[in-house]
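The other protein chains are all here in position, but one chain of the complex has been omitted.
This part shows chain A:
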Amino acid sequence: MADIISTVEFNYSGELLATGDKGGRVVIFQREQESKNRPLSRGEYNVYSTFQSHEPEFDYLKSLEIEEKINKIRWLPQQNAAHFLLSTNDKTIKLWKISERDKRAEGYNLKDEDGRLRDPFRISTLRVPVLMPMDLMVEASPRRIFANAHTYHINSISVNSDHETYLSADDLRINLWHLEITDRSFNIVDIKPANMEELTEVITAAECHPHQCNVFVYSSSKGTIRLCDMRAAALCDRHSKFFEEPEDPSSRSFFSEIISSISDVKFSHSGRYMMTRDYLSVKVWDLNMENRPVETYQVHEYLRSKLCSLYENDCIFDKFECCWNGSDSAIMTGSYNNFFRMFDRNTRRDITLEASRENSKPRATLKPRKVCTGGKRKKDEISVDSLDFNKKILHTAWHPKENVIAVAATNNLYIFQDKMN
């Protein structure tokens, strides 16, 4: 029984696609090699490996259950035949090694093929075991477990461009780890106030710069982003840059603070821009300009008048993610009713698509969708009131090089490819 998908991530080459779910499982898909026999079948993704990454735990000291839900998966750059990824739940980060085994040694001296020990007195000859081919087996084994470093719930992990370190962020702190060392981490950001009553904001996401291994950013629940330079100080409580857009006073409501909370932050592949997602919009920031974003895209502005209902049914707390395409020319994010949105930064065109079984058969072209915001509803449009808020697309991923996207709709994973060559 498939569980609700909680994270989706392509690896650096795009050959592998990892998903994590609420049940603590990781499922990895691998792209089929394009074959000459079926030229029209651009590589499809099939299940490559499935393993249980995290189990539910119980903190006896606080009488709290720790959920096994996978919050984030991040791949490491590939260095040998094996693949490595980091997966994290609320409290513990694990480094997994995924390797293939297609050979098996046969002809052992001390045990027979069933594994039973042979009677040493019956061994009369010595032989060298030989490697025989076997059915491909994909094994996942936990190589490192990074535990007990976070008091609050981990929301982000990010691998550094030095390929040696990574950061993990919870609501109030960010820690820097070395991939080889599990018994200690270095705290680089701590925004916990001395008096918790003075708490006004929490960390919502953090990411390492794609090229500068000393730079990282973290976003807050107040809609601000801080860029920090680890060369400046050991504890990066003082930011190097502070990104905030002044609030529009005319749009103030009870829920202004909630909808300005940033749910995701992603650097562009170039490292020159970063993108943030808040409840209603996606913003692209130039790292050289702190006082406002350079681009703002409205994802579902028609929800602004429904904020009270969305607060009641908890939808206003949904944390949508966002992603860049490989060339940074387009961005994508999810919405409700299994809709997801793509924005072309150059042409300023946007499109709304739907990820659902009924509306997309294999090989069929997706039809653009439109939400009717008022007045007369045209044919094929959907009115705001008939949107299904239980069908939300929080997690999407874009292939690092090609126009292939992965969209997680509750417990289904959709993979769409660009038809044009």
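Structure notes:
In this section, contacts are C-beta pairs under 8 Å (C-beta built on N, C-alpha and C of every residue); 3 or more make two chains touch, one makes a residue touch a chain; residues count from 1.
Here is the rule we go by: contacts and distances are computed from a predicted model.
When the listed names "Immediate early response 5", "Anti-silencing function 1B histone chaperone", "Transporter" or "TBC1 domain family, member 19" are checked against UniProt, the chain not shown comes out as "Immediate early response 5". Check A:Q33, A:N46 or A:S63 against the missing chain and you find that the one touching it is A:S63.
Here one chain is not drawn; of A:E257, A:D286, A:D328 or A:E402, the residue touching it is A:E257. Per the touch definition above, the residue from A:N195, A:S250, A:N291 or A:N346 contacting the chain not shown is A:N195. Of the listed residues A:S221, A:S281 or A:T410, the one in contact with the hidden chain in the full complex is A:S221. Within the full complex, the residue among A:Y12, A:F51, A:Y311 or A:F389 touching the omitted chain is A:Y311.
Taking the whole complex into account, chain A touches the unshown chain at residues 59, 62-67, 69, 90, 152-153, 155, 171-172, 194-197, 199-202, 204, 221, 254-258, 261, 308, 311-312, 314, 317.
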